[in-house]
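What you see is the complex with one protein chain gone and the rest in place.
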Amino acid sequence: MSQPGTLFVVSAHAADFVWRAGGAIALHRSQGWKVRVLCLSFGERGESARLWKDGKSLEEIKAIRRAEAEQAAAILGADIRFFDVGDYPIDVTPELRDGLVQEIRAHRPDVILTHTFLDPYNADHPRTAELVREARILAQAHGYPSEHPPIGAPQLYSFEPHQPEQCQFRIDLLLDITSVFDKKRQAMECMQAQEHLWAYYTDVAKRRGVQAGRNSGQPIVYAEAYQRVFPSVGGAFV
Amino acid sequence: MSQPGTLFVVSAHAADFVWRAGGAIALHRSQGWKVRVLCLSFGERGESARLWKDGKSLEEIKAIRRAEAEQAAAILGADIRFFDVGDYPIDVTPELRDGLVQEIRAHRPDVILTHTFLDPYNADHPRTAELVREARILAQAHGYPSEHPPIGAPQLYSFEPHQPEQCQFRIDLLLDITSVFDKKRQAMECMQAQEHLWAYYTDVAKRRGVQAGRNSGQPIVYAEAYQRVFPSVGGAFV
Amino acid sequence: MSQPGTLFVVSAHAADFVWRAGGAIALHRSQGWKVRVLCLSFGERGESARLWKDGKSLEEIKAIRRAEAEQAAAILGADIRFFDVGDYPIDVTPELRDGLVQEIRAHRPDVILTHTFLDPYNADHPRTAELVREARILAQAHGYPSEHPPIGAPQLYSFEPHQPEQCQFRIDLLLDITSVFDKKRQAMECMQAQEHLWAYYTDVAKRRGVQAGRNSGQPIVYAEAYQRVFPSVGGAFV
Amino acid sequence: MSQPGTLFVVSAHAADFVWRAGGAIALHRSQGWKVRVLCLSFGERGESARLWKDGKSLEEIKAIRRAEAEQAAAILGADIRFFDVGDYPIDVTPELRDGLVQEIRAHRPDVILTHTFLDPYNADHPRTAELVREARILAQAHGYPSEHPPIGAPQLYSFEPHQPEQCQFRIDLLLDITSVFDKKRQAMECMQAQEHLWAYYTDVAKRRGVQAGRNSGQPIVYAEAYQRVFPSVGGAFV
Amino acid sequence: MSQPGTLFVVSAHAADFVWRAGGAIALHRSQGWKVRVLCLSFGERGESARLWKDGKSLEEIKAIRRAEAEQAAAILGADIRFFDVGDYPIDVTPELRDGLVQEIRAHRPDVILTHTFLDPYNADHPRTAELVREARILAQAHGYPSEHPPIGAPQLYSFEPHQPEQCQFRIDLLLDITSVFDKKRQAMECMQAQEHLWAYYTDVAKRRGVQAGRNSGQPIVYAEAYQRVFPSVGGAFV
Partner (left out) sequence: MSQPGTLFVVSAHAADFVWRAGGAIALHRSQGWKVRVLCLSFGERGESARLWKDGKSLEEIKAIRRAEAEQAAAILGADIRFFDVGDYPIDVTPELRDGLVQEIRAHRPDVILTHTFLDPYNADHPRTAELVREARILAQAHGYPSEHPPIGAPQLYSFEPHQPEQCQFRIDLLLDITSVFDKKRQAMECMQAQEHLWAYYTDVAKRRGVQAGRNSGQPIVYAEAYQRVFPSVGGAFV
């Protein structure tokens, strides 16, 4: 994949793309890729505990979360779109499904990142993963109605969930994000209401960095972990 | 992995490397890699049915199988070494284990290919896979006695077994061998006593080629399937 | 968990809680716990074959099943509520989901028991399990609308299905119900139309009792088997 | 199963039953079974790429696909019914579910064939498999409304998906279709728009035939692979 | 398998074949099969607790266990051979492995029954299963030294372990042993020192009988459960 391409990140809630794929976004931007983040919701009900405790209204919370996510996306260099379908639960409607298909058709991503297909701690995450997997299939079909032509076969990755061992998360790729980690940290710091997670996900990145070093024999400080959904195809071992 | 490196193929029996990894060998040779094949046995007892039916002696069979394997390796462009430890069963001794460690220390492969860790049809194959996995670990240890220094962290792949669905074989990589398939076919044809397998493994390569095309959107005719043992580490999605 | 708490049992059909968790209910009642059983349906279509053969009407069957379940719950010492959403199939509506969330919010259970997430013999059971898992998550969210405050992290267990080996049922806990087995037997005998199951589930309890004895070195006569969904957390090995 | 019985094949799209179960259909017909094929859709959007490229309209494509499927069914000797619910996606409605239950009640199949429960390349296939599994359960329930009586316990098999290793497909049965392969080939050739698949699925059948030979010690040329959902029950090892 | 064949049962300890496969033995004898039981040990150390508590010596225990097993085999109608290699642990030597290969070569079984490949409660059982699987492979090899010719491809089954859910035991076949259960019960009663298991394994057979009824729609009272190692091959669904 020597040519810069397009990276899609589909995030159930507004901040998921930062904690779980912020490094990947910054890294691919630094290599000239276009990156587009799709947030299905703002995480307004399920992932904004502090704002609720502070007495904010639903609309205030959505506005705050939107602003934070936009700021983080800007730091990472990504476009961002909010579907605003509500969360906890995210209900998958035909309109949402079609919306995602049309996005994929219009932007033709080379790689798509999203959640895992199993997560006993979060029902929106696996539902989003299944939605993305199906939207990609529909986008490939010649007969699916759209003004854009069918796509090829973009690779699909799950990013790391909060408790990977309980989600049958298997690591297929450790992505070296050392060179862009400062950007990920900055983006994380946009999430004012979740300050306790800044250090937490810095530690996760360090731990994955150590493992990346052990698996490659290279000096790597920070990494992100990904699971591949489809086989990779290529002309050399990687 | 832009620089040519060294590829190891550890084969329980003399012909396994041809059917299962002949394309990978030829392909990496064509990219300037060094390739070294290690055959633990000649497959003299377990995989030479026709020669036994023809009334050959054990020594004759070993000589024939050696000659065929050497010829195939030459066509593919690989060095080859025979450990000649006997087959059906291959018994893993401390000497064999150490021999493999010293090979890995001396040649420092970047990638190692071998069998799957489960195969209900063949006891030598998973035993070889476990041996290789352990030898790689021992070769990494600073305190393991050797005249060669410890190695880094070469990637380890399982090549495709005969009945993949019964071996829990999951495809992580479809390697495009279209450009070198004629060499693989020539190498297969060195195996005079197993003529029925020439067409069989040509068909397998075609089927994997179709799947490689579907998974990549590229036109690919022939492919080989591989399962990765360790996460890959890198600076981009692949 | 030295203090008595609250136990929830969510049962797809009226009698499931008796066969599968009757011992747990009686045991925890005997330790001072409050127990609340939620039956989504009466099992009127799917698990009342004899009543249909006897020519009863749908309303008669529902009335009979309700009476039996109430009687069994009374013997075991549990409160019981019927959602009466119909069975075969149970269709999960937003109203049912919200009803379950409000129940969990209002009663704040420490432990919730329900079905397994896989069961090829019964579509209502895994659907109920997924509903319960999601309702528990929603009940934790600060932004979920309710007059009751969000809950903590109750443990969730699957009770034993009819054919555990086909449901990927793994036993995490064998609960010693010897001291209350007579109550479970009495409760089972309330199910007049399923007399053939009284002996069957007595045998299951005995078999699990023998296994509990082997796994603990204690003399145990009757037990029930459970699979845990989340890790347990504590200050000692158990 | 010495007496001829009834075989059901539930196919998400019009041609699936040919590629995946055409041999089973012809074989059981040759043994006196009745075979009924249920196509939920024509595969008009998702599996008719060439017809779309040729500029056909949706209605034309449906008509062409219907005609081809009817012709193939006739060659194989099967009845065929089209539910015409649309594809990509197939949306499972209560009406479709009930339609399938009534079919099963009315025809009382001994064996049902359908798709796998997992397929990352196709969302309609696993959805169909779950629908069939549930419809079979509902058809067994005495209280399910129908003019036909409840059924017994027909066996349910998944036929082979396109990329079995990515679908956790485990082979439980290799069905020897050598004696009827010419009919399967003829039926495949009815699919004018998918000529590239004729050779592909001939090769698959040959490969499964070789494996069937290895697993049985019998000379078998062509086979189809199946995964069983429920245990088989019988009076001898098979 | 309409013709009577030969059934092998390989039992790690003297009594395993009775509890776990006694019904299969009697059933196949009643159908004219030859049955041969191979006991690797007498279970003298690991499965004779009561005899040790009674103060018997090792030699006395072996004699008692041998006599019981011979009596049980006679009731079931099977030949029996004891390898007497000692138990807890059974150490797999090249001599034992070869002994098993020669047995398989000499008697050419059509079906082989043995333990599961995983059992956290017993180390001898999985070790025996692996030994049997490898001996079957070696017996197939033309080059393996023997006075008997190579065999074909007998099916291999695991019989049910004591705690199936902890052994990843999946039921592929429920064998109807109703017609011969009295013989199994008589054979169990030969095991004087394990009287507590008579009722236990009668209950297991009843429970499997109920499940066999549910899975087939036939009235079945007693059954045994088996897991298949290789795909079955045949000319009809079963």
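Order of writing sets the labels: A, B, C, D and E. Residues in every chain begin at 1.
One rule holds in what follows: a contact is a pair of C-beta atoms (placed from the backbone, for glycine too) under 8 Å apart; a residue touches a chain by one contact, two chains touch by 3 or more.
Quick caveat, the model's predicted, so the values are computed rather than measured.
The chain not shown here makes contact, within the complete complex, with A, B, C, E. Only one of B:Lys34, B:Arg50 or B:Arg97 touches the chain withheld from this view, namely B:Arg97. Considering A:Arg66, A:His142, A:Arg185 or A:Arg214, the position touching the chain not shown turns out to be A:Arg214 (whole complex). Against the chain not displayed here, chain B makes contact via residues 94, 97, 133-134, 137-138, 141-144, 150, 229-231. As for the chain not pictured, it touches chain A at residues 121, 162-166, 169-171, 200, 203-204, 206-207, 210-211, 214, 225.
Listed here are the chain C residues that touch the chain not shown: 1, 7, 24, 27-28, 31, 110-111, 152-153, 155, 157, 171-176, 211-212, 214-218, 220, 223, 225-226, 228, 230-238.
One rule holds in what follows: only the chains that are shown with their structure count from here on.
Across the two candidate interfaces, A-B and C-E, the one carrying more C-beta contacts is A-B.
Chain A and chain C, compared by their mean Cα positions, are separated by 37 Å.
Multi-chain contact residues, meaning those touching two or more other chains, occur in chain E at positions 171, 211, 214, 225, 230-231.
Chain pairs recorded as touching, per the definition above, are A-B, A-C, A-D, B-D, B-E, C-D, C-E, D-E.
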